[in-house]
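Note that one protein chain of the assembly has been removed; the remaining protein chains are unaltered in position.
Chain naming follows the written order as A and B, and within any one chain the residues start at number 1.
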Amino acid sequence: MRALSLDRGPLLPTLLLLPSAVLLGGLLAFPLALGVLLGFKDATIGQPGEFIGLENYRYLLTDPVFRITALNTALYTLVTVIFKLALGLLLALILNQRFTGYRFWRSVLLLPYVVPTVLSAFAWWWILDPQFSFISWALVKLGLLRQNLNFLGNAWLARASLMVANVWRGIPFFTVGYLAGLQSIPKDLHEAAALDGASTWQIFWRVTWALLLPLTTILTIFSAIFTFTDFQLIWTITRGGPANATHLFVTLAYQRAIPGGALGEGAAIAGFTLPFLALLAWGALDALRRQD
Amino acid sequence: MGRIRRRTVLGWGLGLATGAFAQAQKPEPVFKPEKDATLRLLRWSGFVKSDEELWSANTKKFTEATGVPVSVEYITWEDVRPKAALAANLGTGPDIIMGWYDDPHIYPQKLVDVTEVADWLGKRFGGWYDVARTYGYSNRMKHWIAIPVGGTVECLTYRTSWMKEAGFDAFPTTPADLLKLARALKAKGHPAGFALGHAVGDGNNWTHWLLWTFGGKAVEKDNKTIAIAQKPALDAIAYAQELYAQMAPGVASWLDPNNNRAFLAGEISLTNNGISIYYAAKKDFPQIAEDLNHAAFPIGPVGRPTELANFSQAFIFSHSRFPNAAKEYIRFMLSPEQAGPWVEAMNGYVTPALKQYRELPVWTKDPKATPFRDGIARMQHNGYAGEPGQQAAAALAEFIVLDMFADATVNGMSPKDAAARAESRLRRIYRS
Partner (left out) sequence: MRRALTLWLPLLAFAVFLLFPFYWMVLTSIKPNEELVSVSANPFWVSRPTLEHVKFLLTGTNYPRWFWNTMAVASAATLLSVSVSFLAAFALARLRFRGAEGVSLGIYLAYLIPPAILFIPLAEVMLKLGWFDHLWALVPVYSTFLIPFCTWLLVGYLKSIPREMEEAAMVDGASRLRILFQIILPLSVPGLVSAFIFCFTLSWNEYLYALVFMSSPEHKTVPVGLATELVRGDIYQWGPLMAGALLGSLPVAIVYFFFVEYYVAGMSGALKG
């Protein structure tokens, strides 16, 4: 009887949600509010500053560096997430088969995601080095190139190189997520579809992809957030250079707020991400609701 | 001079002895530590391991002499900033921080007045270099807010044999000759390389030298009028464009370690760096160590040395409950009995801000270290001709000067456009 009373009404959900609420409310909501507030002030390190309304935001819209950064961030997120999703799913489909040594491959191909980003960024930094890149070395030896590639010295090449490094790191994120998702698709669905004469492609599209959709939504959203707020990789490899060509919102915000001391402006840059991310969240919620 | 020399010999000249001098100097503390004081220091981790060993040993001596325990936290030099920012913002954390450049001027009102310590040290040990005073003294507060420790001076590092091969017997002393050398070196297949990526140390240092040596500056003395888009700066940019054409490929993306690696691999013949390349070469590449040498940056139209180097200073936060103990600690650590062996152990990585330390044997024992000895005397402060402060810190942190040169070289902008871009960002920073 007692169990039943718990089953009705708001008591059970409240109890279940309470621990998360306490942790997030205390350690996140409050600092988050402080952070947002900071964006409306001209605070510097050690000085609380005064309210200046939207001045920081207004200025940033006129700042060419900020504009490049906004473009970079959008591009970086969009391109890498698409690649990560496609390649991650493909890898999951491959690894979902049973074959000799599948356990080994499943754990080994996870490695890029496991190594601390600070350190894998060091490795990529070296791989993309203008003097020591082994990619350049091999291409030159093979006679395909006259001189080393300048991976990070040219704005577009630098952006592309960082995207490759980011995709490298992010593929296993999708793979791990999808591997678990693939397990939960009942086998008989595939068999039934095959009996109906559907082609492999149709089976994938109508059954697998359709069933993985909720998961895809979530993985994509979070991958987008993690990419959107990527810091370590950029900061280690280029510091936002050459000439601010590779800054993302977060690296620019950090550069201006902490080494530069302009806390308010840094917080405002971070504040610009709010509407984008909120929009994403709304889209995700909506997608999930419709699948119910 | 004679007097100083004698004292030097007594103090540390014949090895690391502390005997005679230490006894002459009363063990009595100059600033009496508070009862039951304890201290926390945050500092950058040593560029060489022996730095930390000596620093810890000296700290132990301090604890033995005064009974004040000190816990020292070492972190990478660039990571000191965020932690110092936290301490300043929250009013809690380490009592003393050894930070960089303009740090103390960002939050001068949060720091203890250390005028007495500065005077005490300055009077006894040869005085402060002018630039050190600029970094330590706050015009806003009208007192010293930090005790200058020293700078990681950079010199032009070059391969002697290749310089000779290029037809130069001595290292150039003017920018024009430097360009000639760079051309000749490139023609011989051994180009020069100067970082144009966001290299906090190397990139900022050489580009500021270049701007200044042509008489350019970011801001006027009033700390308000932006002066970057004027003729001297444009000349410097035009010079950089020519120099860039002589550099090794890839400098556009170089961060601080890149030139070390390229130099050690024999890919470049000339670059700007601290003494670290030399010591790495001594350890793993003896032939290169033999061949390389150091020189001060050439002097351009402005007619005086205008170098920039990472400069460190120690400051005490007013949230410290034991300001006297902290003052005494800084005084103790920077006094010759401690600082002498410490600077020696660093092999010339850090040039102290007190003039007397130019007498240390480390600078002459190996003649290749000598150019680093007077690096502080050759320095101009960050934010020149304005004041050190949050604005200057912001301009440096955002690589305004460095990016101006990168825009004009790597990105092919005209000197005018590159300078205009720098100007507009400086306007915002200096709110002018």
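The definition used in the following text is that a contact is a pair of C-beta atoms (placed from the backbone, for glycine too) under 8 Å apart; a residue touches a chain by one contact, two chains touch by 3 or more.
In this text, all values refer to a predicted model and were calculated from it rather than measured experimentally.
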item: Which displayed chains the unshown chain touches; value: A, B
item: Touch with the omitted chain, as defined above, among B:120, B:244 or B:349; value: B:349
item: Those residues of chain A which, in the complete complex, touch the missing chain; value: 3-4, 6-7, 10, 12-13, 16-17, 19-20, 23-24, 26-32, 34-36, 38, 87, 90-91, 94-95, 97, 99, 102-120, 122-124, 126-127, 131-132, 134, 137-138, 168, 171-173, 176-177, 179-181, 183-187, 211, 214-215, 217-219, 221-222, 225, 229, 231-232, 249-251, 253-254, 257-258, 263, 266-267, 270-271, 273-274, 277-278, 281-282, 284-285, 288-289, 291-292
item: Hidden partner interface residues of chain B, rising order; value: 40, 42, 45-49, 71, 73-77, 79, 82-83, 85-86, 89-90, 92-94, 152, 201-202, 256-257, 260-261, 264-267, 273-274, 276, 280, 283-285, 349
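To be clear about the criterion, only the chains that are shown with their structure count from here on.
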item: Inter-centroid spacing, chain B versus chain A (mean Cα positions, whole Å); value: 38
item: For the chain B and chain A complex, residues of the former touching the latter; value: 81-82, 85, 88-89, 106-107, 109-110, 196-200, 248-255, 258, 261-262, 265, 267, 390, 393-394, 396-399, 403, 406-407, 410-411, 421, 424-425, 428
item: Residues of chain A defined as touching chain B within the complex; value: 44-47, 59, 63-65, 128-132, 147-148, 150-155, 158, 238-244, 255-256, 258-263
